[in-house]
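Removed from the display is one protein chain of the complex; every other protein chain stays in position.
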Amino acid sequence: MFPFNFEWIWDMSHMVFMGGLWYAMTILGIGMTYCLIKAVVDTLQGKGAHH
Amino acid sequence: MEMNARQHKFGMVIDLDKCTGCGACMVACMAENNVPFKVDETNKRDSITWMRVYKLTNGKPYPEADACFLPRPCMHCEGHAGHSPCVSVCPATATDYSSETGVVSQIYTRCFGCRYCMAACPYHARYFNWWDPVWPDGMEKYLSPNVSPRMRGVVEKCSFCYHRYQLAREKAIYEERDEVAEEEYQTACTQACPAGAIVFGDLNNPDHQVARIVQPDAHHHFTGHSKIAFRLLEQLGTNPKVYYLTEREWVRKMCDQYNFGPQAAGH
Partner (left out) sequence: MDSALFPKGVKRCPTWQFALWIGAVGIVLLWGVYAMLLCWLKGLNQTNMNDYYGFALWIWADLAVIALGGGAFFTGFLRYIVGKDELKNIINFAVLIGFICYSSALLILAIDIGQPLRGWFIFWHANVHSMLTEVAFCLSCYFGVLTIEYIPLILENRQIDRVPFFHNLAHNMHEVMAVFAATGAFLSFFHQGSLGGVAGVLFGRPFAFREGIFIWPWTFFLFTWSAAAFGPCFTIFLLKITEKITAKKLVKDSTVWLLAKISGWMMLTYIIAKTIDTLYWLTVTAPAAGYGAGFFYDNWFYNFGWLFVEIVVGGFIPALILVSEKGRRSPGLLFLAVLLGVIGVSVNRWVMVLQVMAVPVMPFDTWALYYPSWQEVATTILPVAYGVILVSLSYRYLPVFPNEMELNAAPAQAEAVVDEELPVQAAVARA
């Protein structure tokens, strides 16, 4: 899973497979972080208080 | 290490015309490799037998009736360039094909028991530990200290007695020899066979008996040179390292799916 795992080899298979995986996980991570931070900012600005 | 410079390809040839079906190979294998057993082993589909002897019959009435016993260890398939059926599918790299020895290994402490390798193996050479191993009182003292017993929930299989190779190699290194001699590394089943039906050695070493008998043809998927040599289910492309010998044509045809394949069609 990580380059420091002993079965890791710097070959095309590992780079494509793990690249795809980390790419997807990064998008999800950044997306959720953005939503959470923006929700905190929005709340501090008083948005959504009437609901 | 210098010793590793040479690529070995350990393999086996079993003369089916010599095999009497006595089962000594099975017993020797179980004792050597600490293979667990149950009180009731009648169900062969959930009990573990790394080396299993099958009985083949030609299905003909007397006097043409004939039977053949076929010992089946793990075939240590090479596939195409080490792409053996089981190794490539293991999701956790718990089984590996060694290009140094040609042995398909199984890391018991790595296996998490998904059993995908069992689904991949056409020879049913892989076994799952459905139960925790239980040894009769006192028997644990007779277990081999060189082979780790397996726990419930993992897959195990024949290792070509790899621990014997490790011991022989250590001895050779200690004695400052480059090579492990043919007789230094022999599997338990080979040594136990009273009929001398099993021959084991390095298929890459022309001095070894196994290589002399089989003479694998590297240009034709390592098929045996001898007309009476064959491998089980050769047409699947698993490229096994266990060869069989028999003069009986019906056995050779049966073991290679004679019903339909290109061979039957005269290719």
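Labels A and B are assigned to the chains in the order they are written; within every chain, residues are numbered from 1.
Methods note: a contact is a pair of C-beta atoms (placed from the backbone, for glycine too) under 8 Å apart; a residue touches a chain by one contact, two chains touch by 3 or more.
Everything numeric in this text was worked out from a predicted model, so none of it was measured.
The chain not shown here is touched by just one of B:45, B:141 or B:227, and that residue is B:45.
Residue B:126 is the one among B:8, B:76 or B:126 that touches the chain missing from this view. Against the chain not displayed here, chain B makes contact via residues 43, 45-46, 54-56, 70, 79, 85, 88-94, 110-116, 118-124, 126-132, 151-155, 232-233, 235-238, 254-262.
What chain A contributes to its contact with the hidden chain is residues 1, 5, 7, 13-14, 17-18, 20-21, 24-25, 27-28, 31-32, 34-36, 38-40, 42-43, 46-49, 51.
Definition applied: only the chains that are shown with their structure count from here on.
Here the spacing of chain A and chain B, counted between their Cα centres, is 46 Å.
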